[in-house]
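Notes to accompany the following structure.
Every protein chain except one is present and positioned as in the full complex.
Right, chain A next:
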Amino acid sequence: MYTDRVIEEFTNPQNVGELTDADGFGEVGSPSCGDIMRIYLKIEDDRITDARFRTFGCAAAIASSSVATRMILGMTLSEAWSLSNAEVLDALGGLPEPKVHCSLLAPDAIRVAINDYRVRRGLEPWERKSCSWGGDCASCPKKS
């Protein structure tokens, strides 16, 4: 059901761990839902210089955590903020339809961590859209 790309990313995830001196931290999900992601960001001059994660969840959740933390390395905060679920899916070569919602976890966690950084710096948190789906509404995984 998963592509080889997803299995590879899940079997050898990158950026697993924590940053004790993180500038931004985000956590989304809950154990009862079956997935939780925690993300730690190191930020210098408005750019993400390091990102680590810990995820409890299925292969899709772990693979999308891994790929998303790689994608945002070197991005400015506003670039990372606009990382969409659809871009994560693309990087994974797609997910089976019932699994698409698992990939919402990573972009959500990144936004929570960015706002954590902003608040720590005394800045206004950016407004999180209720929707992190970057594709068109017709293909939204939460629609069903």
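In this section, a residue touches a chain if its C-beta (ideal position, glycine included) is under 8 Å from a C-beta of that chain, and two chains touch if they have at least 3 such contacts; residues count from 1.
The rule we apply is simple: contacts and distances are computed from a predicted model.
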Practice item. For the chain that's not shown, choose its UniProt protein name out of "Alpha-aminoadipate carrier protein LysW", "Dihydroxyacetone kinase subunit DhaK", "pyridoxal 5'-phosphate synthase (glutamine hydrolyzing)" or "Cysteine desulfurase IscS". Key: "Cysteine desulfurase IscS"
Review point. Thinking of the whole complex, not just what is shown, which of A:37, A:51 or A:114 touches the missing chain?
Key: A:37
Check your understanding: Please identify, in ascending order, the residues of chain A that touch the omitted chain?
Key -> 2, 7, 10-11, 13, 16, 27, 31-38, 54-62, 98-99, 102
